[in-house]
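One chain of protein is taken out of this complex; the other chains stay put.
Order of writing sets the chain letters: A, B, C and D. Residues in each chain are counted from 1.
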Amino acid sequence: GGGGGSSNNNNKGGGNPSATGPNAAIGKVFNPSDKKGGTLRMANAGDWDSLDPGDTYYAYSWNFIRLYGRSLMMFASAPGQDGAKLTPDLAESKGVPSEDLKTWTYKIRKGVKFDDGTPVTSKDVKYGVSRSLDKDTFPNGPTYFNEFLDLQGYTSPYKDSDPNGLGLKAIETPDDQTIVFKLKKPFADFDYFAGMPATMPVPKAKDDGTKYKEHVVSTGPYKFEKVELGKSFTLVRNTNWDQATDPNRKALPDKITMQLNVNADDLDNRLMSGDLDVDVVGSGVQPAAQAKILADPNLKNASDNPLSARLWYTNINGEVAPLDNIECRKAVEYAADRTGYQRAYGGNAGGEIASSLLPPIIPGAEKIDLYPSKDSAGDVDKAKEALTKCGQPNGFETNISYRAERPKEKATAESLQQSLGRVGIKLNIKPYPTGDYAKLYAGKPDFAKSNNLGLMVFGWAADWPNGFGFLKEITDSRNIKAAGNTNFSIKDPKVNDAIDKAMTEKDENARQKAWVDVDRKAMESAYALPGVVAKGLYYRPKNLTNVFITDGFSEYDYLALGVSG
Amino acid sequence: MFAYIIRRLIGAVILLFVVSLVTFSIFFLVPRIAGASVEDMASRYVGKTADAETIRQMAEKLGFTDPLLTQYGRFISAIFVGADYSTGPTTVHCPAPCLGYSFITQNPVWPDLVDRMGVTISLAVGAAVIWLLLGISTGVLSALRRGTVFDRAAMGVALAGVSLPIFFTGLLSLTIFSYGLGWAVPGGTYVNFADDPLAWAGALILPWVTLAFLNAAGYARLTRATMLETMNEDFIRTARAKGLNERTVVVKHGLRSVLTPIITIFGLDLGILLGGAVLTESAYSLPGLGAYAINAIVNNDLPKVLGVTLVGATFIIIANLVVDLLYAVVDPRVKYS
Amino acid sequence: MLAGGAARPSERPNEAFLQVRDLKVHFPTDDGIVKSVDGLTFSLQRGKTLGIVGESGSGKSVTSLSIMGLHKRGTANISGQILLDGQDLVTATPEQVRSLRGKRMAMIFQDPLTAMHPYYTVGNQIVEAYRVHHDVSKAVAKKHAIEMLDRVGIPQPDKRVDDYPHQFSGGMRQRAMIAMALSCDPELLIADEPTTALDVTVQAQILDLIVDLQKDFNSAVVIITHDLGVVAELADDIMVMYAGRSVEYGTSHEIFSAPQHPYTWGLLGSMPRLDRERSERLQPIKGTPPSLINVPEGCPFNPRCAFAGLNGDLSTTERPEFREVSPGHHIACHLSGEQRHHLWTTEIKPKL
Amino acid sequence: MSELTTTPTRTETLLEASGLQKYFPIRKGLLQRVKGNVQAVDGLSFTVQKGETLSLVGESGCGKTTTGRLLTRLLEPTAGKVIFEGRDITHLSQGAMRPLRRDVQMIFQDPYSSLNPRHTVGAIVGAPFNLQKVKPEKGVKKSVQELLELVGLNPEHYNRYPHEFSGGQRQRIGIARTLALKPKLIIADEPVSALDVSIQAQVVNLLEDLQNELDLTYVMIAHDLSVVRHVSDRVAVMYLGKIVELADRTSLYERPMHPYTVALLSAVPVPDPERKAKRERIRLKGDVPSPINPPSGCRFHTRCWKAQDICKTQEPQLVELAPGRQAACHFPENTSEQTIKVV
């Protein structure tokens, strides 16, 4: 379990106990209600990666999927940090580890049925996990099971000698209620894995691989009525869902509609005009809507502005001269005007200025500020000093990359161009297509080096709100591959050592401290320029009930929402 | 005439081949030339965290390692005889015309296209009707009142239409008429005509008008110019000499001649629009071919790009053919052998 | 309808059917005022044919368009009088003139291909002309159109009525134009160079047709051309125009046998003729037609006239009056009767 | 007769056409196969003597222009030969033809479209020098100005554009252009038919003067029979792509042999009201048939008042019926030496 009792500043500025007003849905339930009925209208400015539980990786999707699927564990449907705590869902209780932490056993609740009335067994869960291992068919989902389960060469139930597709040795189902996971290496936080959508049961009979996403068989309170890929889908009540088997869900609305690929500004407008209830992507409104909301007290009262476990930062590429010199990297750290960075992300409402990688919302996070400056506007003198030490007293020229379809990253690049320009560091701005940013451009070390990408604007959100979930992927240099990286730049053995230490630390508190150490080491090596910890500005339409921000996903808890209208 | 149509159709097929080949090359060859490896291209089709081996396998599975012509051949053969794709547990047959199978969204492209076509056709045809009415009538009036305040004003307004990009006028119209005055429904609320004709029209009225506003100017100007020219023709003098009243002269004799040039550009415009009104669809969140195409391009989803390109090209070719045939209807002097 | 004009109610036999008095048509343009027609007077009886000849640009077409009221509003300044059966067309409202067009006066144009609408069938266009002035059904009008086509000598008119103009040959088109012009029994027919675009053989056919039809309809006909042969075939009276004015007017016989104006002499001398011995050399009128913006002072013909010097500087200072020199024969020339007679008999006639 | 004195005494052949034929293919159907031909010119044979004027007359569409264009090799003949100064030029390449272009020039029908409206008079008249890479001794400009003077234009008009000139003046510019390289033969395609009577006379006179001065040979294409009579030594009458009669001017006008010639002559309106009553005219019925599908036998038989069965089946050859007089007719008129009055 990840949840610790450390400080959570979600309520900052929202401590007002009154039922309405800004941030009324942070840390508590706004407009609590048990009234059932109505239609919850949601929309998405983009498209889902997949509705298939074995093939999805977006946070909002994991939040939303709980409406139609039940994984072994789940983030509790509760406001604030309680929402980041794992609670058994399909399982009767948390996983029972073996002594060596390599075997985890779960008992499945009795009485849970698929939407066609068939009872759910542990074999369906095993099948679901097994098929999610097939990355040929399901490329989108996470690969934790592939990495941790003792696969012994198993690749896919579709290539299985067992006609039932249950030939995977790493999962055992001694009976219909029991499921046992066997790992290659010990892992204490396996419950997080058990909370992934991949553990949602999939009936083999209904599984047709890539087409399953068009007609996912539900175990949750809602089932699919209509799916139009890329356009919309509708959920209606699943009559085979039994409240008695499910302590976690209220299932208030009768129906949930989802529109895909809606123009983002339009979407905000429709939220504010009451034509729509939820923007499912959960990263907050667009700048235009933000400006509107902040200017209008009425709108502002109906908004929430929570901190999230997402960091916007810029990689400093040590492979590119002269940034291979730590002093030059430090010059960048000093020279950068972080207020400009913050403005690019929408000012105070868009995020808090970050001075290190680990967001404060992560349990145990500490403030580390190695490159302080007045008002965070950058310290020109210090930067020049560092440049001199680096042997580049007049500055140097390098490129800064960003994701083309992200205006905020563009604004960041422009802002850094200005503030680094003050000390003679000249930046040329290079946008690259968002979709291939990690695979073909910034995330491909060869490319970054040969294209002289000294700075690479990026952002990171944790799979889970803890040190491991946040830092491991972006700081461990041993993970760096030929392409498709998430760690673009941090290559420091000291950081790696710190990670190893944190990974093997058994004590929760000490582990948190150890991750803070990773954060500090990473900042010392100056491979990353932290920008802002994201704050989404969420608009909360009037007729929503039971609204609250969950720290599990840093957005509204979709499981709890109801409508009053 | 029949032979002519057949010949044109054969020509059209050849044209489509060329179009598809060039599209194929642009989206396939150009990145290769620009330095992307087969693995780079395949890496788009695997998950975020795939390792090199997975990528290599994917490249093989997608056939990226085959010579380009083999790949193109596969694409073409799929159109005629269909193709089989693995969905995991089974393989599905994508029946002809199978315009490819997207490995990113894991579904065949053709049904998508058919689905999107409805939206685009609704948008294009509706707008076309409006701009034709608007453009031609303005043009005629302007021509008849050449040099008057009306003429200047009408042409000025018409030019305003072409002078502003549609992503701009689109948003403006939404702000004013939808969010401001509440007269029109907001963007992204498209429903099929069959489901609810009223809602369908409601969702489309703003895009129709905006798109029509953009295009009407061209038609108004063309009509005006042709009309001015036509009204100098001898046959107009003859019509007057017969004692016809001015209205009949203008409408029956003058306007009739305007049809030919109008049809020419109309065919082209409509053909292009039917291939996807990219900006309009994106401004109004309409799930049409244009939006689909943009999405496909942004995601580098080659089969979708190819599919949508071919559909667009087909529309243009059909439109051109229809235009040429219409000439013969409108102008009895035109004969095709 | 084809019964000729004998029973026309409005006929006033004593008065000329068409009277043009001091007609002036001026076009203001970028370069100045184009005085296309500048004081033209003539009249025409029913059943008679007037031929108007003159060089290109002498104002023939402008005159005919003025009579028909076909000048574009605003572009032309028209003054003087055009009396059609006593009604002044210059002061009449456009609507009044329109109602006369096609019905009481009709026109045949030079180029029958461009003068017919390419997109409508020949029949349609005749039907249209008929139905503007007659409230009849389409079927009736079509029958009438077929009759008219038959009348002008189109073979198989019931079939050809549905052809488009481009399916007709040049001669047939001109016949169709004539059928259209005559469909409402006009009392005045203006033919502006009706055969210029046609071959000799076809021209002969068309001229015959016009003669025949005029006999049947008893219309007044104005025929405009610059081919003296054509007017000789058709006209009773001939008016010779130069620079927007009439320089000579007389019966056809007189104009050919005893022309009085040097310009007319020039015209006769410059055309090779089949009916005479082949002359060794043609005698062109020297120079080029005058600008209608800057019409030469005095007699407009003076710069090109071989005899301009014969009466001092009168030719260059004073505009010659258009006067009657013998009954029905008018000219505008400063030369005296003897001079003209002398010149004609000694210098001009022998060379023709 | 005075005319006889103008008949050229020299009999040196400058140009000879034999069996000249031009078919324009009509394509139809799926594969665009040739489904027929416009038989625009179908077997013309004639010679042009040095210094004479040969005229081609006939109704619109009978193939006059096509013939002219074949003679100047602007069109490739389908069959037949063109021999210029004893040299077969029928199949010379464009390159080999180029030097010959100096000797054979063409005056075009339409003075409005035959001058490039975007070029100055100087450029137009000087073009032959440039294209043939001839450098006149006095320089191009001087030579052009001389040419302008020669055709009766003001040499100061060198820098004007064609639109500033009247039709007659334009035709003179065109003539000046053809004269630039001192050609031996000029093919004049309806040089005066677009002009006004008075201007027409000026141009006709000019052409005659130039012929005398420069020893030119003309092939004159025209449809105005009066003008043709005035300018020609010999006249060829064409009907539907064929020569139906070829004779010296006097005989042709006074004693036409082919019925078509007779009809043509009688159709010319005569500017003499006295004579119109007396004249007996032959009216041809109908129009010229289509050259795509010309009538069998004698092509004129469909409109001929003398036609008999043989005319439908057998094509009459162009034969010399009297000295210097050829006609293609089974039943020619005026075969005896009788003289008819045409008018």
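Quick note on the criterion: a contact is a pair of C-beta atoms (placed from the backbone, for glycine too) under 8 Å apart; a residue touches a chain by one contact, two chains touch by 3 or more.
Methods note: contacts and distances are computed from a predicted model.
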Omitted chain, identified by the protein name its UniProt record gives, among "Heme/copper-type cytochrome/quinol oxidase subunit 3", "Dissimilatory sulfite reductase beta subunit", "Phosphoribosylformylglycinamidine synthase subunit PurS" or "Peptide ABC transporter permease": "Peptide ABC transporter permease"
Omitted-chain contact residue, chosen from A:Leu323, A:Ile368 or A:Ala413: A:Ala413
Residue among B:Val19, B:Leu123 or B:Leu286 touching the omitted chain: B:Val19
Interface with the undisplayed chain - residues on subunit D: 69, 72, 74, 94, 97-99, 101-102, 104-106, 108-110, 112-119, 127-128, 131-132, 159-167, 174, 177
Interface with the undisplayed chain - residues on subunit A: 265, 269, 286-292, 294-295, 339-340, 342-344, 346-349, 404-405, 407, 410-411, 413-415, 417-418, 428-431, 433
Interface residues of subunit B (partner: the chain not displayed): 11, 14-16, 18-19, 22-23, 26-27, 30-31, 34-35, 152, 155-156, 159-160, 162-165, 167-168, 171-172, 175, 215, 218, 221-222, 225-226, 228-229, 232, 261, 265, 268-269, 272, 275-276, 278-279, 293-294, 297, 305, 308-309, 312-313, 316-317, 320
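Heads up, the rule we're going with is that only the chains that are shown with their structure count from here on.
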Chain closest to the middle [Cα centroid of all protein chains]: B
Approximate Å spacing (C-alpha centroids) for the pair subunit A, subunit B: 39
Whole-Å gap separating subunit A and subunit C, where each centre is the average of the chain's CA atoms: 92
Residues of subunit B touching at least two other chains: none
Multi-partner residues of subunit A (each touching 2 or more other chains): none
Subunit B-touching residues of subunit C, taken from the complex the two chains share: 65, 68, 70, 98-103, 106-107, 109, 111, 114-121, 128-129, 132-133, 164, 166, 177, 180-181
Touch list for subunit B against partner subunit C, complex: 233-235, 237-246, 252-253, 256-257, 330-333
Complex contact set, residues of subunit A against subunit B: 43, 47, 50, 57, 131, 134-143, 156-158, 165, 207-211, 213, 228-231, 259, 261-263, 265-267, 269-270, 273, 275, 405, 433-436, 438-440, 444, 481-484, 486
